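A single protein chain has been removed from this complex, and every other one stays in its place.
Per-chain numbering from 1; labels A and B assigned in written order.
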Amino acid sequence: MNHAETPAIRIDGMTVRYGRRVAVDTASLTVPRGSVYALLGRNGAGKSSLVRCALGQQRATSGNTEVLGEDSWKHRTRLMERIGVVAEDADAPPEMRVQQLADFCASLYSRFDTKAFDARLDRFGIAKQTRFGDLSKGQKKQVSLALALATTPELIVLDDPTLGLDVVARKSLFDEVIAELADRGTTVFLTTHDLTGVEHIADRVAIMNDGRIVLEEELETLKARFRRIRFAAQPVALDAASFRTALVRNWGAGTEAIVSNYDDLAFERLRSNATIQSADVSAMSLEEIFIAVAGEKQ
Amino acid sequence: MFDINPTDAAPIWRQIEEGMRRMITLGALKPGDTVPSVRDLAQQLRVNPNTVARAYQRLTEHGVFAVRRGEGTFVADEPSQPKRSERNEVLRDASNRYASAAISVGATIGDAVDELNTSYDRLVREHRRKA
Partner (left out) sequence: MSHVLAIARRDLAERTSVFIAAAVLAVLPFVLPAVPGVRAFSYTDVVTTVGAIVAIGFTLGLALVLGVTMIGRDLSEKRMSFYFSKPLSASAIWFGKLIAAIVTLVVCFVVLFFPSYLAGTTSWQRSWNLELPVAFAIVGGAALVLLLFGHVFGTMFRSKSPLVALDVALMAGAALAIAAIIRPLLEGFAGDLITRVAFTLFAALMLILLACGAWQLAHGRADRRQNHYALSRFVWVSLAIVLVVAGLFTAWVVNVSPSDLKTVNVSQPEEGSWSFVFGQAKHRMDYHALFLYDLASGKSMRLHGIRSWFSSGLSRDGRTVAYLQLPDYRAMEGELYTVQPGTSGESVDTQIAVSRYSEFVLSDDGARLAVIDGNGLLTAYELASKKALASVRVPNTARTMRRLFFVSPELLRIYIQSPQFPTMKVAEHGVDIYEFDVRARSLAHTGQLRTDAKHLGLAVSADGKRALMVADRDSSATARIVDARTGQLIAEAPAEGLMHTTLLADGSIATLKKDASMQWTLNTGGKQIPVGKSTQLFFARELAGGRLVLNGASNLVVVDYVHGAVLRTDFDSAMTSFSYPQWYAADPRRSVADASQPLAVHQKGVLYAMQPLSGEKKEMFRF
C-alpha cells in the first residue's frame, strides 16, 4: 500500500456506547499523512473514547478504524511499533524511575533512539533517577512525549496534551512537537479543549460535540468562512444574503451574529441593498469559532 | 522580526509571506542574505513548519527567495515586487478590514488616514532600526 495514499487515521462511523450512554456517535474523520490534526471538544465530548478506540485500547461498539492503513483493533500490537502516544493521564507506573522507563521502552521498540530521549530530557531538565510518580504533571507529559518521540514514530497521538499544564510547560511541549514536525514530518493527531498554541500549528481541525463530529476541515478554510458581525442596531435579515448563522445573540443595544459561510462580496451587496448603519465584521480565532460551535449550545 | 496573529483573518502562511516581504522591502533582509531555516522560523514563531515551508515555497515561486542547492535559501538578488494587481488586491483586502474597524468605532476618514500614516511610519522606522 502506498503510504502517501493511506491516511494516517481513517475513522468511519465509529460509535462507542457505555451501557445506554453514547460517548461517540457515528464519528468519521480522516487524518492525512503529514498533517497536524486537532480534534477539539469540551471535556466529556467523547474525544478520549475516540482516541482509545483509534489506538486499539478499547473496542468501539461499531464502525471501522484504520490507522496507518491497518485495522487498529486487530493489529494494535504491530501498529504500536509505529505510533507514539501521549495519553490523557500520563500513565507510566509511578514506581518506575525515568531511566527504567527508557530502558523498558528501549527493549520493546526496534527503533528506540536513546540519544534523542536523553537530549529531550536534558532540555526539559528532568533527572533520570526521578520516580515517575514524583514528577509534576507537566514533567510526566514531557517524559511521555520524550518516550513517544524516541520511538521515531510515523504518527504521534497526543490526547489532551496540555491538560493541567502551566504556560511554560505547554510552551516547551509544543516546541518539541514543532521540532519533531520540522525534522521528521511526523503526523500529529491531538485532542484538546484548550486551543492556546494549537491554532499556530494545526492545519486540520475537527470539532466534537456530544459524541458527534460536527465539523471537520482545513483550519484555513474554516477561518475563512467564519466571521463575527456586530450590528449597532437590529440586524438585517442575514439569510437574505444566504448567510448561515451559527449563533445570534444580543450585544449591548445591538446584535452579534456569527456567520459560518461569510464572503466579502455577498456582504457588500447586503450592505448596499440594506441600510446598515454600522456593522463591524471581524475575523475569529479558532478558539472563538470553537466556542461558537461547541460552547454555547445547551 | 514579525509576529503572527492567530486571530487575524489572514492565514498564517500569508502572514509569514507578508512579513518576509515587508522585511525585504524595508531592508531588514537584503538581497543575498540567508533566510532563517524553516525549522528555526517555525520554532521562533511557534507555528507548524509546514506552514512556514508553504510561505517559503510561494516566495521562491514568486522570485523573492532563491534556493541554492546544498547551501540553503537566500533572498533573491533582485527580489521581485508583487504585481500591481496582486498588490492592489492585498491592499483592498486589508483596507476593507481596516475601514470596517474604523467605521465600527465611529472614526472619521481623516482620523483613519492619520492613524494609517502613523502606523506606516512606525513600522518603517522599527525595521530600519533593527536593520
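Keep in mind that, in the parts below, contacts are C-beta pairs under 8 Å (C-beta built on N, C-alpha and C of every residue); 3 or more make two chains touch, one makes a residue touch a chain.
Bear in mind that the values here come from a model prediction, so they are computed numbers and not experimental data.
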| Can you list the shown chains that the hidden chain touches? | A
| task | Among A:Asp12, A:Asp71, A:Asp89 or A:Asp166, choose the residue that contacts the chain missing from this document, as touch is defined above. | result | A:Asp89
| query | Hey, which of A:Arg10, A:Arg52, A:Lys141 or A:Arg228 is the one touching the hidden chain? | reply | A:Arg52
| Which of these touches the unseen chain: A:Thr6, A:Asn64, A:Gln100 or A:Ser260? | A:Gln100
| remark: Contacts from chain A to the absent chain lie at residues 18, 52, 55-59, 76-81, 83, 85, 87, 89, 91-93, 95-96, 100, 104-105, 107-109
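Methods note: only the chains that are shown with their structure count from here on.
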| message | Which stretch or stretches of chain A touch chain B in the complex? | response | 34-36, 171, 174-175, 178-179, 181-183, 185, 197, 199-203, 220, 223-224, 227, 230, 264, 278-286, 288
| message | With touch defined as at the start, can you tell me which chain B residues reach chain A in the complex? | response | 4, 6-13, 38-39, 42-43, 45-51, 96-97, 100-101, 103-104, 106
